[in-house]
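Notes for the one structure printed next.
Note that one protein chain of the assembly has been removed; the remaining protein chains are unaltered in position.
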Amino acid sequence: MSIPILKHGRTLIVSLQSEPTDAEFVELQHELAQRVTTTHANGVLIDVTALEVLDSFATRTLREIGQTVTLCGARAAIVGVQPEVAFAMAQLGLSLDGMLTALDLEEGLALLHAQPGVGVVT
Amino acid sequence: MSIPILKHGRTLIVSLQSEPTDAEFVELQHELAQRVTTTHANGVLIDVTALEVLDSFATRTLREIGQTVTLCGARAAIVGVQPEVAFAMAQLGLSLDGMLTALDLEEGLALLHAQPGVGVVT
Amino acid sequence: MSISSCIAIRADVDIITARQRGRDLGVELGFPKTDLALIATAISELARNILTYAGEGEIEIALEDVGGRRGLVIVARDQGPGIADLALALQDGYSTSRSLGIGLPGVRRLMDEFDVVSEPGSGTVVKATKWQ
Partner (left out) sequence: MSISSCIAIRADVDIITARQRGRDLGVELGFPKTDLALIATAISELARNILTYAGEGEIEIALEDVGGRRGLVIVARDQGPGIADLALALQDGYSTSRSLGIGLPGVRRLMDEFDVVSEPGSGTVVKATKWQ
């Protein structure tokens, strides 16, 4: 696995440092679902601060990651979408509907912990 | 009724041990609605840890169970969706939107109790 | 090693038998766990369509070997009413029953190759392949 997944308490944190390829995005989806179950995580944070593009493929995969992780019983949030990236996504017609979003990792953690059932059990 | 429903405090617990047939799923839906009302339950937990497939029929029925139980005044949560199952559901285009999900029975109980109106009365 | 298996689909228990058989063959072929779930889910959707729309039919599960590249093939076959508008049937959300309408387009997403042959009056054959 080329994209590292860190664990902080019961939250898995993924910082996308360089633009992932399509294959790496799909691998991340598999890996995160596995890890949520095996490590008993209740939250997943994906930091996209470093990404200059979120195209339709990346967006669809992030949405699927959110769905997969939620099905497994955790919550996922995307943090750090840059303003230019958000603007391009909106123009393209894309949204992260149904996903939690926050400014940065710190706010993302706070947001996850404010979800029912996530903050209470530590 | 082939699928046993256990009672733990005011929570009904269903552990699906073998793959239910379509007819058993529908029977479970009826049965749970009845039981919520007759036993005065305020929460329902459905454990799908043992299931290797949740196809569109199973997913629709689980969502309907969630809706039915909610209409009867309780809350339902699905626990133990396996990572491979979650991945396949996301690929198929399915989600458990609008339902509570948790990692396992223990967390499911905690999640139900964190819901407004469920935790207070025990 | 069993290389082909045919399951008659006549009742809802047959759906479970069919997907279990698909899983078993997948395990024998050494498919990873994620693919096993995709294969079993695809079989489940196709078998239920047979039951719902044709009443009965069969699911064949076989090993395909094309120049050393191995795959698992699912063939769902029935003599039912067939599909009048295939393009429509392959769209997400289209259903002539009270169902979700994501069976066919979903199976296409789950598998690597996907093919439907159907004519009104002469039944439906869906073939879907997962490569190793």
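Should a chain be cited, it is by its letter among A, B and C, assigned in written order, with residues numbered from 1 in that chain.
One rule holds in what follows: a contact is a pair of C-beta atoms (placed from the backbone, for glycine too) under 8 Å apart; a residue touches a chain by one contact, two chains touch by 3 or more.
This structure is a prediction, so every number in the text was calculated from the model and none was measured.
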item: Touching residues (missing chain, whole complex) on chain A; value: 19, 21-23, 52-57, 59-60, 82, 84-85, 87-89, 91-94
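Assume only the chains that are shown with their structure count from here on.
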item: Those chains which touch chain C and also touch chain A; value: B
item: Chain with minimal offset from the mean of all protein Cα atoms; value: B
item: Per Cα centroids, the chain farthest from chain C; value: A
item: Angle of the C-alpha superposing rotation, chain A to chain B, to the nearest 5 degrees; value: 85
item: Centre-of-Cα separation between chain C and chain B, whole angstrom; value: 27
item: Where chain A touches two or more other chains at once, by residue number; value: 30
item: For chain C, residues that touch 2 or more chains besides their own; value: 34
